[in-house]
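With one protein chain held back, the other chains of the complex are shown just where they sit.
Read from first to last, the chains carry the letters A and B; within each, the first residue is number 1.
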Amino acid sequence: MSLSADDVRKMARLSRLLISDADAAATLNALNNTLALVERMAAVDTRGVEPMAHAQDVALRLRPDAVTEADAREALMANAPAAERGLFLVPKVIE
Amino acid sequence: MSRPNGWEVVIGLETHVQLSTVSKIFSGASTAFGAEPNRQACAVDMALPGVLPVMNEGAVDRAIAFGLAIGAHVAPRSVFARKNYFYPDLPKGYQISQFEIPVVQGGTITIQVGEGDKAYAKQVELTRAHLEEDAGKSLHEDFHGMSGIDLNRAGTPLLEIVTEPVMTSSAEAVAYARALHALVMWIGICDGNMQEGSFRCDANVSVRRPGEPLGTRREIKNLNSFRFLQQAIDYEIRWQIEQIEDGHTIQQATVLFDPDTGETRMMRSKEDAHDYRYFPDPDLPPLVIEPARIERVKASLPELPAAMQARFAADFGLSAYDAAQLTSSLETARYFEAVVAAAGPAQAKPAANWVMGEVAARLNREEKSIAASPVSSAQLAGVLARVADNTISNTIARKVFEALWNGEGESADAIIEAQGLKQVTDASAIEPIIDEVLAANPQSVAEFKAGKEKAFNALVGQVMKASRGKASPAQVNELLKKKLGA
Partner (left out) sequence: MRGTVASLAAELAAGSVSAVELATEALARAQASPLNAFITLDPERTLAEARAADALRAAGQAGPLTGIPIAQKDIFCAEGWRTTAGSKMLGNFVAPYDATVVARGKAAGLVTIGRANMDEFAMGSTNENSAFGPVHNPWDITRVPGGSSGGSAAAVAAGIVPAATGTDTGGSIRQPAGFCGITGIKPTYGVVSRYGMIAYASSLDQGGPMARTAQDCAMLLNAMAGFDARDATSLPRDAEDYTRDLDRPLDGLRVGVPRGWLADGVSADVRAAVEAGIVQLETLGAKRVEVDLPHAQYAIAAYYVIAPAEASSNLSRYDGVRYGHRAADYTDLAEMYARSRSEGFGAEVQRRILVGTYVLSAGYYDAYYLKAQQVRRRIADDFAAAFAQCDIIAGPIAPTVAYKLGEKTADPVQMYLGDVYTTLVNLAGLPALSLPCGFGEGGMPVGLQLIGGAFSEARLLNVAHRFQQATDHHLQTPGGAA
């Protein structure tokens, strides 16, 4: 399968990246080369093979329902690019 | 609602129920409502680099409780997935949810729709219920043209409960939402506080001509009151029918309801075609629920409303309507049961009338919950007992209830004693009163003798009044008839 420039634009939009026109061709080429590499796995017979999502076959560990985290707002927000009155500020959100 | 002629309405609901855990689904931060912004958002909730989610057992148990309550399949193995999209109130850029394999599968909820002759019951089939995390909030008040992001709500556990598209009117949708609301509070998995967003409905609405395939649906997001749910659906139905009748086609869309205008409008943030790229969350192994855990949750569940309604009908001979009213909440049902336990099963019907009538009205007026009722179940049972043994009439009983409400005495007996409210059943005490009343009301006596039945009732009333309500109404009737030679 080969990607089109449109596909790349769509992926860029979904992943909130800007691809400049200057980079578009190189990016498209690199992605197609990568896909050509990964498509080698099509040769593997995987009929009936259970997909492996985790490295260990374990069940989810559950923690007790208890409050263990104290307020640390000032420290946790110290890296915020824009904040005011304890809120992170972003350009206006339109619902 | 007015049923649109020649159109069928199809509604499915997705309800986001905030689970009543003390801590968040994947972090140890508090879920309490109303804290200052971001004071209950820990490193995990803020999605700082490197943090990881750890699952809260309380959320799992609540999901199991819900599954058991609706007769659903509780999946022995379910999977958390990432739903990827960008939004400022979604700190990780993905929501941890369940996609392919949800924890609760299937189940039904029986709803009572309408009242009186038009009332009917309906079974609403559920598709699934899955665990996920709530998002934060965008505050739209103006910060120099910016929005503020508060992540206190981020990570609050949600159970998203999805019905099949089986409801056919806003009335059914509201009846379902009310039944679900009552149920989640009944089994103690949600505080039910709709103002605080603990219970939020999305309605998928479409219309079609009978016999045609399903129409294109529009989803109304975030309805947080039953009234808005009804208004929004009714508006949406009218709007869709008008569109089609005007020759337009319905486009799939996500809309918001504006309570001020009573209209729905497209959400701008949803205009983009989404591709959520769900995949199993590599940070969370599969949720495995052992039978022992299900048994433990089952043992902790209260008797469910449907079972209790059947029992009330069978044991106490209550009507389906009464039984449903008394099980509108677990507190009401428990109160009623406590009254009957103290007063005896013979008092079940009067107890039901009191709980649904006087008690409910009084609580309603003072905006109190039944758990906070000033008149305890034991006190109410005391009132019923005195009515049953003719110590007081129903009229006096209301007076005693009022006195108990106002804290004028510890028990019905104490108030009856202190305020001299004991019913007079001694004929020798009642007869002089009757004589006085007859003497003072010759007009009524004459009218009665002329055949006017109403005049008799007026005379009974006068006697009761003169006895300050203490005379036994039955005895007054009997003695009066004798005196008048009727």
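Basically, a contact is a pair of C-beta atoms (placed from the backbone, for glycine too) under 8 Å apart; a residue touches a chain by one contact, two chains touch by 3 or more.
These numbers were taken from a predicted model, which means no experiment stands behind them.
Participant: One chain is left out of this view; which of B:17, B:64, B:103 or B:149 touches it in the full complex?
Facilitator: Reading the full complex, the residue touching the unseen chain is B:149.
Participant: Which of B:12, B:37 or B:53 touches the chain that is not shown?
Facilitator: Answer from the full complex: B:53 touches the omitted chain.
Participant: With the missing chain put back, one of B:71, B:93, B:262 or B:357 would touch it. Which one?
Facilitator: The one listed residue touching the chain not shown is B:93.
Participant: Provide the residue numbers of subunit A that touch the chain removed from this figure.
Facilitator: Listed in rising order, the touching residues are 1, 3, 7-8, 11-12, 14-19, 23, 27, 30-31, 33-44, 46, 49-56, 58, 60-61, 63, 72, 75-82, 88, 90-94.
Participant: Just checking the interface: what residues of subunit B touch the absent partner chain?
Facilitator: These residues of subunit B touch the chain that is not shown: 43, 46-55, 82, 84, 86, 88, 91-94, 149, 275, 277-279, 282-285.
The working rule: only the chains that are shown with their structure count from here on.
Participant: What part of subunit A is in contact with subunit B in the complex they form?
Facilitator: Checking each residue of subunit A against subunit B gives 13-14, 16, 53-54, 56, 58-69, 71-73, 76-77, 82, 84-95.
Participant: Quick one: which bits of subunit B touch subunit A in the complex? Just the residue numbers, please.
Facilitator: Per the touch definition, subunit B meets subunit A at residues 21-23, 27-30, 36-44, 46, 48, 54-60, 79-80, 86-89, 138-140, 143, 145-151, 256, 267-269, 272, 275, 277, 279-280, 282, 284-288.
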